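Of the protein chains in this complex, one is absent; all others appear in place.
And now, chain A:
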Amino acid sequence: MTELLQADTVPLVFAAVAVFCVTVYVLADGLDLGVGILFLAAPRDADRDLMMASIEPVWDGNETWLVMGGTLLFAAFPAGYYILLPAFYLPIMFMLFALIFRGVAFGFRLQATRFRLVWDIAFFAGSVLATFCQGLILGGLITGVPVENGMFAGGPFSFLSLLGVLCGAGLVGGYALIGAGWLIWKTDGATQVFAREIAHAALILTGAMMALVSAWSAWSVPEVAVRWFAFPNLALLAPVPLVTLAVIVALWRGIWEGGQARTFLLALALFALGLVGLIVSLWPYLVPRHVTVWDGMSDPQSLAFLAVGIAIIIPIVLAYQAHAYWVFRGKTVHEHGAYGGHAGS
């Protein structure tokens, strides 16, 4: 076990697990953050009731992947944790404030009588702000953070970059697209029509921002340009943008047609492709241009202990999370026997 873990492949395995966790987080929480982003755009209060009911049983499980990502970074790649978190202090804090408001809005909105609009706004604004902060962090990561003597060495606003703003807008559009896809799948009637309509706007924003982010990061970060445009990478990587374009076209054509899960699944595929592009741009850096995954790893005995848990527990976690989605399969019905109401009596 220990010899195996000292091989050069170990960081690859843990990097793969980390990428997996980030992917699951982005896709899963993307759908419920996306529903939040669309929340106030929905025309009727009844739509909002249904939208919230569709994600109520699963949002907590989705958000747990954010904690998993953070703790996995701490446990497996501590350098990433203790350099990047102070570097992105303000966007992380504001993301957390936003997640607090949208998280408690689930319970409080259900109980509220007079001030439901307050919790509607909290849910919407929390979802948008949390998403935008994630974009700021992503853009700042691609741009790079100042590091000296193995610690973050910048100021409170060194995270800020044009790329971050573009990524923020792109993520808002992208999560809204996943959310709209989810609503097309999980609702029907007027709510579904609303989701189909707004999916167009979300797709335009996502597509435009993906193009801008790609272009601007290639223009402003030379290392990224070299990665993509030097031969033979150019030939090997050309399929990534081409497939992305094909998925965007398929999404546009499929919003009103095809299976009801189609928009949702294609939106997930679009995000997966975006992540592939991101990994191409950043690999093998944990802290871009400063710390690689090989330099930033924790001890072999810590990784071995961790690996046992991941190998045994994560498959079980995935199984019962899938089971939770299965229990609430099909179109969401508005049974406000929530918290053990009339549904079971």
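Worth pointing out:
Operating definition for what follows: contacts are C-beta pairs under 8 Å (C-beta built on N, C-alpha and C of every residue); 3 or more make two chains touch, one makes a residue touch a chain; residues count from 1.
In this text, contacts and distances are computed from a predicted model.
Missing from the rendering is one chain, named in UniProt as "Cytochrome d ubiquinol oxidase subunit I" (options: "ABC transporter ATP-binding protein", "Cytochrome d ubiquinol oxidase subunit I", "Porin" or "Isoquinoline 1-oxidoreductase alpha subunit"). Listed residues A:Trp219, A:Trp256 or A:Trp283: the one in touch with the omitted chain is A:Trp256.
As for the chain not pictured, it touches chain A at residues 44-46, 49-50, 56-58, 60-61, 63-64, 66-68, 70-76, 78-79, 81-86, 88-90, 92-93, 96-97, 99-101, 103-104, 106-108, 110-114, 116, 150-153, 155-156, 185, 188-190, 192-193, 196, 256-262, 298-299, 301-302, 305-306, 309-310, 313-314, 317, 320-321, 323-324, 327-331, 333-345.
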